[in-house]
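A short worksheet on the structure shown next.
Note that this complex is displayed minus one protein chain, with the remaining chains in position.
Chain naming follows the written order as A and B, and within any one chain the residues start at number 1.
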Amino acid sequence: MLDKPRLLTAMDILSAVMILIAAGLVFFYAPVEQLMGQVQKVFYFHVATAWVGMLGFMAAGVAGVQYLRTEDEKWDIAGLGAVEISLVFFMVAIIMGSIWARPIWNTWWTWDPRLTTAAIVELIYAAYLLLRSGLDDPGKRARFSAIYAIFGFFSVPLTFISIRLLRTIHPVVIGSAEAASQGGFNMDDPMKTAFFFSLAAFSVLFADLLWHRIRLGKLQSAVNTLRIQSYEKES
Amino acid sequence: MSAFLRSTAAIIWKDIKTEWRTRENLSAMLVFSLLVILIFNFALELDLRARESLAGGVLWAAFIFAGTIGLNRSMAVEKDRGCLDGLLLAPVDRSAIFVGKAVGNLLFMLVVEAIVLPVFSFLYGISVFQPGFLAVVLLGSIGYSAVGTLLAAMVVQTRTRDILLPILLFPLTLPVVISAVKASQGFIQALPLGDVSVWVNILIAYDLIFLAVAIMVFDYILEE
Partner (left out) sequence: MITVKKLVKRFGPITVLRELDFDVNSGEFVALLGPNGAGKTTLLRILSSLMRPTSGTVQVASCNLPSQGASLRAKLGIVSHQPLLYGDLTAAENLEFFSKLYSVKTKRIAEILDLVGLYPRRDDLVRTFSRGMQQRLAIGRAILHDPSLLLLDEPHTGLDQAAGEILDRILQDVALEGRTVVMTSHDLVRSAGLASRLVLLSKGKISNSLSTVDLEPADLIDFYKTGLEGGRS
């Protein structure tokens, strides 16, 4: 377990390369959008990171169910890792959203469904981490985190639907005719390439980070066990 | 089946009797709700027309905040004297414990709401005594109590007990808040039923989903 698997190293390299290529595609290959100019390029990474955040959110819910079913510690670490990574990715997505929104709509924050839901998910993550910090017994901590992740999994879509029904000014990107008036735009082929490649690059990055995080968790666990065992030997 | 109902009923009755002895919980919840309404009154400084459009929101803010007090206390009683163990040792289905506590919490919430609503009506000059409105209050309270009871059972076992419950609960109950407020507003402003029904549907969906999930998951909270 101490040796870093070759596959993981390969994945590190792959993620780094893919991100670089994605950046290249975004800045040099995809055309500059007519109405919005350079700032529109934020969109590629913004959606990609939000997408990955969503992946992490769902992964946490699934990890929760798996933990309750198997009581295998690795699912607890995976769930925690998914939450931590997703927390960062959503934060990046929100910040990029602000960068995009400011020149287009002259405001840093828009109370639109997707952005608001992302903010709510961030709060749920914060609550999740606070819950964990209030529990010392590892078994309980893992079980309760799993349960909270499952609850979040069900609650957030409902929240999103509710907010969506309330109001929307978020651009509907893919292809609608009125989209342009809301700040949306149609994508031509080079844009699509850049977009989907960014999506793929960030997904690979997510998997890479999660794998590292799970390894880290397992190593921490092993250190803990060794430490306790050494205390017991002394006494 | 009847053993389940009997145990659940016994737990509910026990909670009612215990609460009735001191009425601490109920008074705290009641006073807190009224305080919230009062604070909103000054914080928002609404004129008459604005008040009507915000009435639903103010009410639900009061219920949600007051609700956490009741939830916390109801579970703390069980934990502090080890009574939860007493319940767990009895030959009753674990889910009976959950349903019993959740229904008890719901009843307390409804009692507080029953007192706050007329007061609110009086202060704001808005009639809230329509069946639709009251149905929304009921549906929202059910969802809130179900999720709240479950989370309270978790939180009471942590170190940071009191502060943690609102932090965990509020983000998860947003669908209830949003839908209940919109639906309440709809009824207050006598909007057509078609507009309101979508919100009521969300409330019902939420209640069903979370009751099911809570019952399935409750065992894991209580075992060691």
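Quick note on the criterion: contacts are C-beta pairs under 8 Å (C-beta built on N, C-alpha and C of every residue); 3 or more make two chains touch, one makes a residue touch a chain.
Computed from a predicted structure; not experimentally measured.
Undergrad: Among B:Lys17, B:Arg49 or B:Arg159, which residue is in touch with the absent chain?
TA: Of all options in B:Lys17, B:Arg49 or B:Arg159, contact with the hidden chain holds for B:Lys17.
Undergrad: Where the complex has a chain not shown, which of B:Ser7, B:Ser33, B:Thr158 or B:Ser179 is the residue touching it?
TA: Within the whole complex, the residue contacting the unshown chain is B:Ser7.
Undergrad: Which subunit B residues touch the hidden chain?
TA: Residues 3, 6-7, 10, 13-14, 17-18, 21-22, 77, 81-83, 85-93, 223-224 of subunit B touch the chain that is not shown.
Undergrad: Mind listing the subunit A residues that contact the chain we can't see here?
TA: 137-139, 221, 224-225, 227-229, 232
Just so we're on the same page, only the chains that are shown with their structure count from here on.
Undergrad: Report the inter-chain centroid distance for subunit A and subunit B in whole angstrom, where each centroid is the mean of the CA atoms.
TA: 32
Undergrad: Could you pull out which subunit A residues touch subunit B in their complex?
TA: Touch residues, subunit A against subunit B: 68, 120, 123-124, 126-127, 130-131, 133-136, 139-140, 143-144, 146-148, 150-152, 154-155, 158-159, 161-163, 165-166.
Undergrad: Touching subunit A in the complex: which residues of subunit B?
TA: 147, 150-151, 154-155, 157-161, 164, 167-168, 171-175, 178-179, 182, 198-199, 202, 205-206, 209-210, 213, 217, 220-221, 224
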